[in-house]
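Every protein chain but one is kept in place in this view of the complex.
Here is chain A:
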Amino acid sequence: MLKGRSLIEPMDLSIEELDEILDLADEIIKNPADYSEVCKGKILATLFYEPSTRTRLSFESAMLRLGGGIMGFSSAESSSAAKGESVADTIRTISCYADIAAMRHPKEGAPKVASLSTDMPVINAGDGGHQHPTQTLTDLLTIKSLKGRLKNFTIGLCGDLKFGRTVHSLIKALSRYENIRFILISPDELRVPEYIREEILVKNNIEFKEVERLESVMEELDVLYMTRVQKERFFNEADYVRLKDSYILNMEKLEKAKSDMIILHPLPRVNEISVEVDKDERACYFKQTKYGVYVRMALLMKLLGVEK
């Protein structure tokens, strides 16, 4: 039962619950008009302590498409956090105004603290470098819709695998599906954290390898997941400048790729995917953004317990 629950990390959902959400998203894609009023009278609060236009708008678009209302703030400065209010107090207050909240916070675990302080469902919309479960749902829906399955494929995750929370969440979620092979492509400094490697991949006996060069594994991939090397995750500017251009996808690198490989990216990109790649039919990152709205619609419906 998903009604009334919070979503803090992908592992909060069983495979069956994940499938339930993905199946509903699929239904919404087929008949969006049938769902345009289902959340009438419900309010989503988007509590964004750090800027993220994309994720916030995706949540707001999802709620508006379901006929619900939205409210919230888009930076810590415009919230009472600027006055020193705790996350727990903020969420207790907001729960008097809204029916569900999506929270982004620069500190890891803040949405979890919020979810423990209220009965209102709280969705983690990204907490520091930690988790971003709705991006994961987006990624799963995109792969399932475009590849037709969530099993038996090789996925390459490329770029910042250390601080890239979308990567951590995606590995956790995919680790529970059958016969998925991971290729982790990153500079040594930006390898996946030890807890993901040891407690998810090694512990569950999942096939994976870590490589430094994208070209060396391109032909093996069914899905290529590119990530941005984010400046805000670095403690020092020199490291950022040295590493940011290490992993850029262009048409030349794509020559060796399978013809039905799909390229995903959580967006926004900076320069890690050349614009020339956008015209290639394997480039699916803008479709992915669209799937993000549908999957958030399905999630909001499930957590609010509303039906068609």
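As a working rule, a residue touches a chain if its C-beta (ideal position, glycine included) is under 8 Å from a C-beta of that chain, and two chains touch if they have at least 3 such contacts; residues count from 1.
The definition used in the following text is that contacts and distances are computed from a predicted model.
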One chain of this complex is missing from the view, so tell me which of "Sulfide dehydrogenase (Flavoprotein) subunit SudB", "Aspartate carbamoyltransferase regulatory subunit", "Branched-chain amino acid ABC transporter permease" or "Cytochrome D ubiquinol oxidase subunit II" is its UniProt name. "Aspartate carbamoyltransferase regulatory subunit"
Any idea which of A:3, A:40 or A:107 touches the chain not displayed? A:107
Which is it among A:10, A:72 or A:129 that touches the chain not included here? A:129
Residue of A:86, A:250, A:274 or A:289 touching the missing chain in the full complex: A:86
Which parts of chain A face the unshown chain closely enough to count as touching? 86-88, 105-110, 112-113, 127-130, 194-195, 198-199, 203
